[in-house]
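Every protein chain but one is kept in place in this view of the complex.
Our next item is chain A:
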Amino acid sequence: MSQTRLIQLEADIMGKNALFAAANRDRFTAAGILALNLVSSPGSGKTTLLCRTLTEIAGEFPVAVIEGDQQTSADADRIRATGAPAIQINTGKGCHLDGHMVGHAVDHLSPAEGSVLFIENVGNLVCPAAFDLGEGARVAILSVTEGEDKPLKYPDMFASADLVLVNKVDLLPHLDFDIEAAMANARRVNPRVRLIRVSARSGEGMGQWLDWLRAARAMALASRPVVEG
């Protein structure tokens, strides 16, 4: 009969993902790439907003897209139609992207220096919250056809977001969605969060969102380590 023994450890269960995410982040930082992790419930308008954004900024700076929303395999095609290079990650049954998948996708895309890399995550407000991809900023999209209490129901996601885009505001006149209450709930879980009202359909608020995007990109580019020659 063999004896059991005890092993004490302090092993971070998310440690592997953290390593992949850190490697991605180092790579983005070194090349002055702004990587954005776009998260939302299914159907909040991530792809529509992305397509409109890509069309409006076409030619301004290099872009690349990682499409992880397997809901519709046509999403990557919708994005390529705007002229942006895109790669679809087949997440299968998976309910989130992870740092490892994104690393491989970046290998394939090899985004140019100073580009903006948009990563459309799986439509799910729970699982993607736990998986750092190495992004420079996390952008949550909340549409006005959802509940005002969404930020309170999914606090992990809203607490980790740098920016919340409140989408589909063109529909507000037809709904009794209390946008002020929704925004207050987002601030309650995340006092430092930036909120912008947009409509991927009417274009309302796009200017503010694009200003945020340009500023964030300029910052990523400016904080790139200078290589002495």
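By definition in this document, a contact is a pair of C-beta atoms (placed from the backbone, for glycine too) under 8 Å apart; a residue touches a chain by one contact, two chains touch by 3 or more; residues count from 1.
Heads up, the rule we're going with is that contacts and distances are computed from a predicted model.
The subunit not displayed here is recorded in UniProt as "Hydrogenase maturation factor HypA", chosen from "Urease accessory protein UreF", "Iron export ABC transporter permease subunit FetB", "Branched-chain amino acid transport system ATP-binding protein" or "Hydrogenase maturation factor HypA".
Remark: the omitted chain is touched by one listed residue; of A:I66, A:A129, A:A182 or A:A220 this is A:A129.
Within the set A:A112, A:L152, A:L172 or A:A218, the residue that contacts the chain not displayed is A:L152. Against the chain not displayed here, chain A makes contact via residues 2-17, 94-96, 98, 126-127, 129-131, 151-152, 155-156, 159, 185, 188-189, 191.
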